[in-house]
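With one protein chain removed, the remaining protein chains of the complex are shown where they sit.
Read from first to last, the chains carry the letters A, B and C; within each, the first residue is number 1.
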Amino acid sequence: MLLSLLIFLPVLFALIVAMLPEKVIRPASLLMSLLHFALSLVLFYRFNPSSAGLQLIEKTPWLPTFGVNYFVGIDGISFWLVILSTFLTPLVVLGSWTAITEKIRSFHICLFLLSSAMIGTFLALDAILFYAFFEASLIPMYFMVGVWGGARRLYATMKFFIYTMAGSLFMLVAIIALIFMTQEQLGTMSASIPDFYKLQIPFVAGDLLNTQTILFFAFALAFAIKVPMFPVHTWLPDAHVEAPTPGSVILAAVMLKMGTYGFLRFVLPIFPLAAEYWAWLFMLLGVIGIIYGALVAMVQPDIKKLVAYSSVSHMGYVMLGIFALNIYGVTGGLYQMLNHGISTGALFLLVGMLYERTHSRQIADYGGLAKVAPIYTIAFIIVTFSSIAVPLTNGFIGEFLILLGGFEANKIFGGFAVLGVILGAVYMLWAVKRIFFGAPGKLVGGGGDTGHGGHGVHAGHGHGHAAHGSHDDHSGLDLEIGAREMFVLAPLVILIFWMGLFPSDFLNWSKASLDHLVQNRTNYQLNVEE
Amino acid sequence: MEIQFGLIDFLLVAPAVALFVMSCVPLLIKVMRGNQEQNTMATLVYAYTGVFAAMGFCLPTIGATRTAFEGALVFDGVSAFATIVILFCTAVALTFARDSQSTNPKQFTETVFLMMNAAVGMLTMVWANDLIIVFVGLELFSLCLYMMIAMSLEEKVSKEAAFKYFILGSFASALMLYGISFIYGTVGSTYLPELLSSTQNLLATNRLFLLGFVLLIVGLLFKAAVFPFHAWAPDVYQGAPTPLTAFMATGVKAATLAFFLRLVASQAFTVERFWPFVDVMQWMIVLTILIGNVGAFRQRSLKRMLAYSSIAHSGYVMIGMIAAGIGGASMLGATGVMFYIVSYAIMTIGAFGVLHMLEPRPDSDLTVEDLRGLAARKPWLALALTVLLLSLTGIPPTVGFFGKFFLFSAAVKQGLIWLAVWGVIGSIISVYYYLRPVVAMYMEEPVIAPAQVNMRPLSYFAVSFLALLVLVFGIASEPLYQVVLASVAKVF
Amino acid sequence: MNHAILILTLLIAPLLGFAFNGLRFRSHNAYLAGSVATAASFISFLCSLALFFQLKDLPPEARHLTSRFFDWIVVGDLRVPFGFTVDQISAIMILIITGVGSLIHLFSIGYMSHDERPSKYFAYLNLFLFNMLVLVLGDNLLITFVGWEGVGLCSYLLIGFWFSDPAKAAAGMKAFVTNRIGDAGFLIGMFILFFTYGTLTYSDLLQLIPQVVESTWTGPLTLAFLFLFIGATGKSAQIPLYVWLPDAMAGPTPVSALIHAATMVTAGVYLFVRLSPALIFAPHAMEVIAWTGAATALVAATIGITQWDIKKILAYSTVSQLGYMFLAVGVGAFGAAQFHLMTHAFFKALMFLGSGSVIHAMHEEQDVRKMGGLRKYLPITHFTFVLGWLAIIGIPPFAGFFSKDEILWQAFSSPHGSKALWFVGALTAACTAFYMTRLMALTFWGKSRFGKDVHPHESPPSMTIPLMVLGLLSVIGGWVGIPHVLGAVLPGHPSNLFEGWLKPVIGHVAHHEPNVIMEWALMGVSVSLAGLGAWFAYHNYLVQPNLPKAVAAKLGPVYRAVANKYYVDEFYDRFLINPLIATSKAIWLYIDVNVIDKVTYFAGDLVSGLASFAKTVQNGKTQSYALYMALGVAIIMTFVMWRG
Partner (left out) sequence: MPSTETILNVGLTHYLALSAVIFSFGMIAVLMRKNVIVMLMGVELMLNAVNLSFIAFAKESGNLSGHIMVFFVMTIAAAEAGVGLALAVAIYKKFHEVNIRFFEHLRG
């Protein structure tokens, strides 16, 4: 019951929100999301970390003719992702307190439905159920970007939707093929993922058109788009830039993880031979993603776009780790998923806080912020350190393990991936320097052009009002964050250090599952613990 | 020849009789009251009585398999299932027709009469066990539709649409009839069981039969709007009054596909001689999917967009038809088709229903821009349309997703993966145009003040109900699937 | 006291100081902040002393106190405990760090008293101390790496402390990024070691490598050391990554003293001394290290000659001295490297603090051309500075003499050394003497060249006391490592205590029979070279002040090249940074926008184009539609009849 409750409680919340008076929606949503988070903490008591099997199983026939069940369960791989989802929802509610001013009812409904779909995706153990949640999660996010987004939101949201849909529909066909394969090999049709693990899918090395390879790529494409991997990443910057802060946070922190989670849940165990054969390709794309994302992030004039491209880079690490196919890489990959959720989520929140006050995301408009908003600066810099993987922050553990794993799997790719460590520092610190240091920028109470104009392609673009001598407006702005925002950031900052200092507290819950995944990769089975 | 029909036969055709009788009642009343149009609500109640009575009469026949009137009609799972779908569509379309701006309130009685008789024609077609009956049913509903289209208050394009439909429909009928004549000439009978039993044999040996059979199928493909016999659909759907478009798009297809399924059940597609046609058909399906989706891609008119999309959906459903025909796990294909008929009927009639509710004038042709800001004005309607469009796109957990799931399953199982892939490609294109109205409703502000439309509670209820149904059948797809399975079980 | 508690206290004290000052970062009370920070540092120093004496009481082979607090990362075969070891090397390091650190903290109270945000400054300083201690105490490479990155981080924060100046913020970033390049090398080095030997713990590595090195190929080992050396070139400012250090002088001067002279920049040397028992099995790596060190020493020294900024001169001097240390590492003179590390910490910290005192007195003026004659105004500073000057140019019996001399001797005599290396070292020594004397001459001696409105004054005692202590150390600091030849003739025959202390934990290379005469001779040569350099500078800048200009003019392009630091920064800008930015912009605008998105759009355009086509086909003509049907039927029929 617990897992179903976790999945469907937000739906109930959404219904409640639909009926509440406008005024109390925000506090009520906060309360409900906290309740949801609290409920997810019950998992710590019910989940047995020493077992690699699937736990807290619930199985009810849904479409028995096709072997489709409402089949949910949890293991070490999904455990933290569920907690991450529930953990972020209250933060997003609190973080959107002033960011979302219109249609707050619809917004919170979207948020809760999204939360439900995301948790469903992580808990589903039936391929069709997974697909259903995977697709269903698109809709609230589509609305979130499209309704509350920025100027080019329509373009971005459409791009996001079509890209993701394009990938996942091929996956649907592959899932169907697998279902029929269970019928042939196991006797009964089944769409349950543990049954997929039992399949022996024909594979011929060196041959492009064999069953396993084709199915592998059908799945991999869907997840690669979601991750997103180079070269199917271009929807991400657009979606992130246009999304409202809460949308960006959830998109980056949780939705991208659906892709990487899919690789761990489906691609590696179901297609072990193809995964091994093609690992080089995905590692290569991962490495390209790392470097490419970092390079492109470096020259972005828009803070949000910079963070978005940094996501591409970070997710490149995750992919590199996963396809290193060794315990370091996979563990690091999982850890990096959580890290990215926290640090990029925090970065988007931070950027949102700034944007709320100044309505500009152009780096060139800032400068010297550290002087007027020291607490904000500290938070931003801490998150930056997490993002660039400074030791004792969470980012380091993930990146180190991934690089270690990547290096073991392939010296060349591992070596190139290490370049990302350098470039990561370059783009983040350069941005920090331009935003926080130096002379005050034009939105920070300084003059219009203080030598920053050269950096921004869009300097002054769209901010004519600032150039027309209304500096008073901006110098009067209080750019420092308030108590509510500190409350939003505090848990994230605490987690950054907690995860950086005591990774075992987190990894121990996933260790059994990950060890099992890596050790029995070619003959992966998951016990279903009733 | 001893004539043997009893009461049971009349009971079996009672749905059609009920429809016919209750269609005549308001007309008679009108005639007797000096050709004065009566209260439309009363007329509608008569019509509902007829439709629900028909449904009531139909219910006992579920599960039975028998023929009536000397084997002229057949009542089995397929016919019962299609009957219910058609009656359901009729009821909804009647509701819309009353509320529509383009229905002439002075001629509502006639509209009801024609619509119900069109339903009779459709029922006749799905029950038909003889090619003559098929033709009669087909012509019956076609003629009714031609007239109804022309009766629209909108005077310009509706006449054009009616005439186009008429000419092209007659042309197709003639081709079909020509085919029937060849079949008759080779089989020596128009009796369907006889035809079906000899199909395999004759296809392999007789070219004339082959010709006839293909022409028969062409006639059906025309009604189902499959490339290259699709060209009428966008024009007619756009020109016809929206409630009628909804009816045409769903009822006609249900009837046609149900009969098509009967033909396919003969396992004609498994005959080696016929394989070239199956190959051609696959290409036609691909082109149908492509042209439907591509045509809808840049349409401004929503009705036309939905018309093209219905062509695309015909393509999808034809995938199932092929899968049902080529032997092996044909059951999957048949159930896929039947399931898709329902799911398509629900979501399409719902989508057209929402459109008709938003039309302020008889001649309004809604564009995507007209939907701007609808979410703020009419949140429930916008939500309903969103759900329906998402279902058309095939997003879980709507019924549209499962419809596609079953069709693609059939395709994969039957080794028609490339058709499934084309279906996927089509679906990807469709995301764009299905979501554009959603974008307009939720994410854009109206540029000019939208025309006020008054909401009719019945249509409102119907649309909401359909949207709900889309979700309910999506989540509870198994029971529906079981019904579908039972309905085709004995035919295949 | 239990060593675990001592280590914990040692580490926690600065962390608490950091927390205290960090939480009240808005405070302007420099005295409170400074006192707390200094106290924290001093507590650490006391702990270090206690640990040192505990260590001393142990037999030489058992001199290591390890405490592992908890397992940090446990994944697969990787098991990294949060473990710290105090042994002979780290004991010296923590004494230097906390000792010199305490003095610098103390100095900072005065120096930063007028700053806007002293709390923040002291918080960073304490945080640095913590990280530096982690670096040297870590009992495995990864913990060292934690400190390694941590000190880089603090360095970044402190260099950019006055962030309102874009140049200073940029300098901080440059430092961090350059260090990161090194860190990337460090990571790869670590990976190689881990996958070759299965562990990252120093004790295991150093035990394992000598055992297996006979039977296995040493390629990975050499490679690992080369990559680690990349890390060291970043942190310890060697060619080619030294460029950040001169820029790092943007930070407050005590920071330069602590981080960029005494402690952080020596981390690379520390690392290699720490790994020296394994390093000796990678002679090719040692060769690279030696030559890089020698080249850095010379290049930096020549640049130092031409600089006018007092801190920049010291910065290049630091780079040069670090080059010496790596030269020592490269020739296998690990003890000497560590020794020079220590003496350098004393005299360079002294000189930086002295320069800080000067800058403080001159109201933030750093250009030596605007100084001169400060001896009168700043007597204590001048006196202590002289001690440092004598130490660095290697005049016996000042600290620098012993360490530098040992390095030069080893460079000459070690089997890894060569005459060429010695020659470079000796030349550098002459240059060092020259530019340091030039610095003295321009700053303290001669006539004052500053404006009338500047009234230099001696710094407060909180600043001069550290100077005096460090001055003392610069004099006597070298006496713990008196070479044997010298010890033999001195009264009491003092032995080389330093070497003896380090002996059990450092690598040893087989030595030739020491040639006593040669050693004496070389000692003489190096001292005379130093003297010559010093005299030359004295002559140039005091006796004949016009001479340098003439020389500079005569040398022309050579001089300009040197004065412009061999255009290395420009080289990097032009061939590395600008291309990188240009490439990034290009790939963003071309690949992302023009290729990937275009492909996406192309798909859309394709559909759009097809849509137009479909629209054309759908021409509204009833008869066209009928024709399509007829043609369709015809084609189907033809196909079916033909194929069927």
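By definition in this document, a contact is a pair of C-beta atoms (placed from the backbone, for glycine too) under 8 Å apart; a residue touches a chain by one contact, two chains touch by 3 or more.
The structure presented is a predicted model; accordingly, all values stated were derived computationally and were not measured.
Within the entire complex, contacts from the absent chain reach the displayed chains B, C. Contact with the chain not shown here comes from a single listed residue; of B:85, B:150 or B:311, that residue is B:150. In the complete assembly, the contact with the undisplayed chain comes from B:170, out of B:65, B:104 or B:170. Among B:135, B:247 or B:473, the one in contact with the hidden chain is B:135. In the complete complex, the hidden chain is touched by one of B:63, B:105 or B:188, namely B:188. Contact with the undisplayed chain is limited, among B:18, B:162 or B:341, to B:162.
Not every partner is drawn; the one left out touches chain B at residues 132, 135-136, 139, 143, 146-147, 150, 155-157, 159-164, 166-167, 170-171, 173-175, 177-178, 180-182, 184-185, 188-191, 234-236, 238-239, 299, 304. In the full complex, chain C contacts the hidden chain through residues 615, 618-623, 626-627, 630.
One rule holds for everything that comes next: only the chains that are shown with their structure count from here on.
Top contact pair of chains, counted by C-beta pairs, is A-C.
Remark: chain A and chain C have CA centroids separated by 37 Å (rounded to whole angstrom).
With centres set at the average Cα position, the gap from chain B to chain C is 79 Å.
Note on chain placement: the centre of chain A and the centre of chain B lie 43 Å apart, centres being C-alpha means.
Chain contacts: chain A has no residue touching two or more partner chains. Counting only residues that touch two or more partner chains, chain B has 432.
Those residues of chain C that touch chain B in the complex are listed here as 604, 607-608, 610-615, 617-618, 620, 622, 624-626, 628-629, 631-633, 635-637, 639-644. Within the complex formed with chain A, the chain C residues making contact are 25-26, 70-76, 78, 142, 145-146, 149-150, 153, 156, 160, 163-166, 168-170, 172-173, 176-177, 180-181, 183-184, 187-188, 191, 194-195, 580-581, 583-585, 587-588, 591-592, 596-597, 600. For chain A in complex with chain B, the residues that touch the partner chain are 61-66, 128, 131-133, 135-136, 138-139, 142-143, 146-147, 149, 153-154, 157-158, 161-162, 165-166, 169-170, 172-173, 176-177, 179-180.
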